[in-house]
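Here it is: the structure, laid out below.
Heads up, one of the protein chains got dropped from this complex, but the rest are sitting where they should.
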Amino acid sequence: MSASMDARIEATPGTVGLEAETTVPVRSQGYWRGVFTRLKRDPVAMVCGAILLLLFLVVIFAPYLPLADPYKGSMIARLKPVGTPGHILGTDELGRDMLARLIYGGRLTLMLGLLPVVFAFAIGTTLGILAGYIGGALNTAIMRTVDVFFAFPSILLAIAISGALGAGIVNSLVSLTIVFIPPITRVAESVTASVRSLEYVDAARISGAHPLTVVRVHVLGNVMSPIFVYATSLTSVSMILAAGLSFLGLGVKPPQPEWGLMLNTLRTAIYIDPLIAALPGMMIFATSLCLNLLSDGLRSAMNIKD
Amino acid sequence: MLTYTLRRLAYVIPVAFGVSVICFLLVHIAPGDPLTAVMPIDATAEQQAEMMAIYGFDRPLPVQYAIWLGKALMGDLGTSIATGREVSAEVSRAVGNTLILAVFASMIGFPLGILFGFIAGYFKDTLVDRAVTALSITGVSVPNYWLGIVLVVIFSVNLGWLPSVGAGPGGSTAWKWDFEHLRYIILPAVTLAVVPMGIVTRTVRALVGDLLSQDFIDALKAKGLGRFEILKHVVKNVTPTTLSVVGLQLGYLLGGSILIETVFNWPGTGFLLSNAIFQRDLPLLQGTILVLALFFVFANLIVDLVQPLVDPRIKRG
Partner (left out) sequence: MFPRTLRRASIALAATVLLSTSALADGTLRIGMTASDIPLTTGQTDQGGEGMRFMGYTVYDALINWDLSSADEPSVLIPGLATEWSADEADRTKWTFKLREGVKFHDGSDFDAEAVVWNLDKLLDKESEQYDTRQAAQGASRIPSIASYSVVDPLTVEIVTKTPDATLPYQLAWIMMSSPANWEALDKSWEAVAAKPSGTGPWKLETFVPRERAELVPNADYWDEARVPQLDKLVLLPLPEPNARSAALMSGQVDWIEAPAPDIVPALRGNGFEIVSNTVPHNWTWHFSRNDDSPWNDINVRKAANLAVDRDGLEQLLGGLMVKAKGFMPPSSQWFGNPEFDVTYDPEAAVALLAESGFGPDNPVTVKTLISSSGSGQMLPLPMNEFIQQNLAEVGINVEFEVVEWNTMINIWRAGAQDPSAMGTNAINFSYFIQDPFTGLIRHLSCDLAPPNGTNWGSYCDPEMEELFAEIRSTFDPAEQDEVMRRTHEKFVNDALFLFVTHDVTPRAMSPKVKGFVQAQNWFQDFSGITIEE
């Protein structure tokens, strides 16, 4: 295994290789405050952050909003155009309210964007820190397994696992989590390894500090921020992949609203009302755009090089 | 250098082995009976059991794996359940079509990406940079399968300029690099090129911008080097990383075109894969995933072998 491969993170769509060696040692409260101050000066990132926050709030509190039932349709009110009284964003192919379905669909789509990254973040960071901190045979075992998963392009792996497991939300979560564990493990491992070799960490280790304490104080603090930024951009990848799985019929099953699935079922409506048919695609696009812009902002605010 | 090359080459073997295990297991963790999709719905239980035995699905998994791997090493990937044709023949034909698409998409995506990246990096923090960055981030954010549908509606259905499905007027076997055939590839290739273009732009922009902001450039300028020389220097330094990103993206183009191939009915590996998934055609599914993953492994290998050769920081000899 070459050093060049260790340090490189697969450039999945929406992410850019992140050189792990660029980690700045030890972050503190002051550091995060500094990051936020810098971020505040970046209008694009702030606007995107605000949009995403609003989207998350709307989606989380959807049941408390005055929305139509996203499952109840009417054959008479099929594919009503945007601006129809009572249906601001029109209705879908079964006469269900598009606004309600987009918001409820956002719950699932965002969940499928976030959860796999969160799970993979937890599992991958743990594996990576273990491998990087303990090293030796454990490192070999973990990292070589990761290498094998790396041999699959991410989309192929997601589709292959989902194809094998069958459609469904849980299966989509599982397959996407598996897809994201290897890249996160790799970042965590190489950052941990480089932190471990820093003099003061070494000193702490030799002075007999409990390994968990060393990991918590020195390693985690350093590993978290680059991985966090990386994870923000992975969320956008995860969301596009999840929607892609639903689009292929390997993800969320109808009648549950999900943007990718809505995109799929409304495809035939593109000749009747192109705007309605385009709405779910535009939602995926806009959300993913915001996630990427926010991730870029965070990256420069944290001084992480591309 | 030689040891590096040999070590890197030797490393391919365990990875390829691991890949084969995953390909095999992936398909076998799937619930359900592999023959359901291909037999008439009123076939009896005995008729089904008989077919299971004929295809060897009644044997224990390790035995099935050993047989499959042994044959795969000889280039025999088994017989498709759904079509009865050789999987290796099916996959190689599909790989050929996907390669055509990937090559064409590369020809659009990479030069544009590198060019845009260079411009943006060179004029960092100007209006040009902002515009290019916006374009590239759009590229990486757009769900490309959706873009494909939109392009078909505009350019095939409404304008009638370009065909919407297939690989040429006579199918892929009659493929030629002439205009009549290229018309078929334009829409899928453009759609496919959008994401890699965005990624390459972002990478090159960052590299170039970073390099130009470093002190030694000022030193070079002070030494009296002309604009052209400095640019040459930048190109030299940016090439290795760009190459590795391009290499990885080529792998992505080969393995990641499944959604695009579905939208455009392009007879490549992605199309084959989605058929295999929905017909639960296990031998075909295994074979296609294996070949694609191995392609990706070799793309990585080539990148890793070529990168040191072009990297000015690594001394040769």
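Just so it is clear, A and B label the chains in written order, and each chain counts residues from 1 on its own.
Criterion: contacts are C-beta pairs under 8 Å (C-beta built on N, C-alpha and C of every residue); 3 or more make two chains touch, one makes a residue touch a chain.
All of these numbers come straight from a predicted model, not from anything done at the bench.
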*Touching residue (missing chain; options B:2, B:127 or B:159)*: B:159
*Looking at the whole complex, which of B:234, B:272, B:290 or B:303 touches the chain that is not displayed?*
B:272
*Spell out, residue by residue, where the missing chain touches subunit A.*
73, 75-76, 78-79, 93-94, 166-167, 249, 253-255, 267-272, 274
_Interface residues of subunit B (partner: the chain not displayed)_ = 32-33, 36-45, 47, 51, 54, 82-85, 90, 93, 149, 152-153, 156-167, 169-173, 179-180, 183, 262-265, 267, 271-272, 275, 278-280
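Note that in this section only the chains that are shown with their structure count from here on.
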*For subunit A and subunit B, what's the span in angstrom between their mean Cα positions?*
22
*subunit B residues within the subunit A interface of the complex*: 4, 7-8, 11, 14-16, 18-19, 21-23, 26-27, 29-32, 137-138, 140-143, 145-146, 149-150, 153, 157, 195-196, 198-199, 202-203, 206-207, 210, 241, 244-245, 248-249, 251-252, 254-256, 258-259, 262, 273-274, 276-278, 285, 289, 292-294, 296-297, 300, 304, 307-308
*Given the complex with subunit B, which residues does subunit A contribute to the contact?*
1-2, 4-5, 8, 10-17, 144-145, 147-156, 159-161, 163-166, 236, 240, 243-244, 247-250, 260, 263, 267, 270-271, 274, 278, 281, 284-285, 288-289, 291-293, 296, 305-306
